[in-house]
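Worksheet for the structure shown next.
Removed from the display is one protein chain of the complex; every other protein chain stays in position.
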Amino acid sequence: MNHVLEIAGLTKTFGGLTATDNVSLTVNAGEIHALIGPNGAGKSTLINQICGELMPNAGHIHLAGRDITRLPPAERVALGLGRTFQITSLLDDMTVRENLALAVQAREGGNFRIFDRAANRAEVWDEVAEILAASALGPRAGVTVADLAHGEKKQLELLMALSQRPRLLLLDEPMAGLGHLESQQMIDALLAARGDCAMLLVEHDMDAVFALADRVTVLVYGRVIAAGNADEIRANPAVRDAYLGEEDT
Amino acid sequence: MKREYLILATVFLLLALVPFLAAATGQTSWTRLVGQALIYGMAAASLNFILGYGGMISFGHAAFFGIGGYVVGIMYHHFDAGTSFLGVIPGTDQMLITLPAAVLVAGLAAALVGAMSLRTGGVQFIMITLAFAQMFFFLFISLKTYGGEDGIMVRRTNALPGLDMRNRDTLYWVVLCFAAAYYLFLRRLVQSSFGQIIAGIRQNERRMASMGISTFRYKLYAFILSGMGAGLAGALMVNFLRFASPDMMHWTRSGEFMIMVILGGVGTLAGPFIGAGVLFTVETTLARYTEHWMLPVGILLLVVVLTSKGGLMALIRKLTGGQK
Partner (left out) sequence: MILLIEQLLNGLQYGVTLFLLAAGLTLIFGIMGVINLAHGALYMVGAFAGAWVSIQTGSFWAGLLAGLVASAIAGVLVELGVMRRLYARDHLDQVLATFALILIFNQSTVLIFGRQPLFTSLPEMFSGSVEIVPGLPYPSYRLFVIAVGLAVAFGLYLLINKTRIGMLVRAGASNRQMVRALGVNIGGLYTAVFGLGALLAGLAGVMASPIMSVQVGMGDEIILATFVVVVIGGVGSVKGAFVAGIVLGMCDTMLRAFLPGLLQQVMPGSEAQALGVGISSMGIYLMMAIILLVRPRGLFAAQG
């Protein structure tokens, strides 16, 4: 099989609490794989272990066939891992354009050059212009990030993550706090990007999950209780009990 | 852009005229004072690169300043005595050798301290840099060969081919050229690709890591560059005052560098030089009237910190109508 991401037996404990308990899952090339579960199910802990911000107690993570379980975060990025944050995390003093430029520059390299002019790097700025031209954020390019609306920040995060040209994109609640229209825009943006990279999507918005996901894994109390395609998950009684049922009431 | 160059050129010319003004008005101490302020400005500016642009609050910067100074002092000592450092490296009084050596050694020291301290952040980083600087302070106090607590006299300023460095005015102009060159270097540095990465790390280290930047390596590189700048300033100071002592790296000196940075304005290019000039002027002026000059300086600093953001540069910008 052509797995972009393969997680096997991943376990992480904090003191007595088991946040992820023997979790295994795979993401295939070009696939959107959703990870759902109630609050406190260990979704963010799992994302942070894949990124390398947390070290698992046991288990393995493979990215495109390479064992990345013990690699520092930056090296995982070099191997093709991109992410967005649950709480938007951007460079607040810089403009939209500058944020994107730094993301592109980080990927392009030459980051230790001390005698060049970052403002004159045509390969960076051309690509930034291209990205902005294709995005709804284009007209906002000169706005400082601190002055952006919440939805715009979410969009910018996605653009920055995509500009890294990742093999796998980890999306930590991309719809959180978005209005109906903004959510629809985000879904469209993700659908447009699905050809370029595989995605592991953590999300509470079930409409979005079912609109996007090829496969869904359900996490409850750190454990995988079900996995399958959208229809199977909808029909799964254990999932309805543990999770989907809550929403009906 | 054009306007900035015009201002820079004007300031440079004015500073270059200082020795003539001093001679004309009979205030011969001016040249010496302005020269010292310029060198302190370089040290503060080097600190500002990691502090203001990189967000690393190093409280040990005087160590690199002092180490740079001692390199000049020690090389002169061996030159004078006709001996060799550790029995291998002969001494010299050639500025073209001593300054690069000072920059190199200060950079090595910064690499050591940075590698230890940058693995943590926040309060630990402040305390660790402070403690390591104090370690260097004690190291040089214990080196009796090089004067211990009393320091080293450098009886004659380092030689520079083609110039009469014993002439105080010539020496001042050499210092001014170094300060100008260093300013331009920093200006270039903050606009470079590396400078952008450092600015990004200051704003959001986690985000930079998620873009594939190994932040530790970049911070260490910045820390070393900054230490080298301080070493250069220290080496010039020892040439200028013909004296190196452990006082150059006392921890209160690190505090003074920080005060210069914040007085002038954190994260601005000219700020540290302005701050150095202001603090140095205030200190020398007050010291003429009272031995308790530290009291008003302390109160001034407290007021500036508690009430303002952005230091004197922000004030200047406000007064000139928000222009840069």
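As written, the chain order gives the labels A and B, with residue 1 at the start of each chain.
What we mean here is this: contacts are C-beta pairs under 8 Å (C-beta built on N, C-alpha and C of every residue); 3 or more make two chains touch, one makes a residue touch a chain.
Because the structure is predicted, anything quoted here is derived from the model rather than measured.
Contacts of the undisplayed chain with the visible chains, over the whole complex, involve B. Checked against the full complex, the one of B:I57, B:L104, B:M165 or B:A180 touching the unshown chain is B:I57. Contact with the undisplayed chain is limited, among B:Y40, B:F65, B:F79 or B:F132, to B:F132. In the complete complex, the hidden chain is touched by one of B:L17, B:A81, B:L96 or B:M116, namely B:M116. Residue in contact with the omitted chain (choice from B:L163, B:C177, B:A287 or B:V305): B:V305.
In the full complex, the hidden chain is touched by chain B at residues 51, 57, 59, 116-117, 119-120, 122-124, 126-128, 130-132, 134-135, 138-139, 141-144, 148, 251-252, 255, 258-259, 262, 266, 292, 294-295, 297-299, 301-302, 305-306.
To be clear about the criterion, only the chains that are shown with their structure count from here on.
With centres defined as mean CA coordinates, chain B is found 44 Å away from chain A. Every residue of chain A that touches chain B in the complex is listed here, in rising order: 51, 53, 72-75, 77-78, 82-83, 85, 89-94, 101-103, 105-107, 110-119, 121, 160, 164. Interface residues of chain B facing chain A in the complex, by the touch rule stated above, are 188-189, 191-197, 199-200, 203-204, 206-215, 218, 221, 225.
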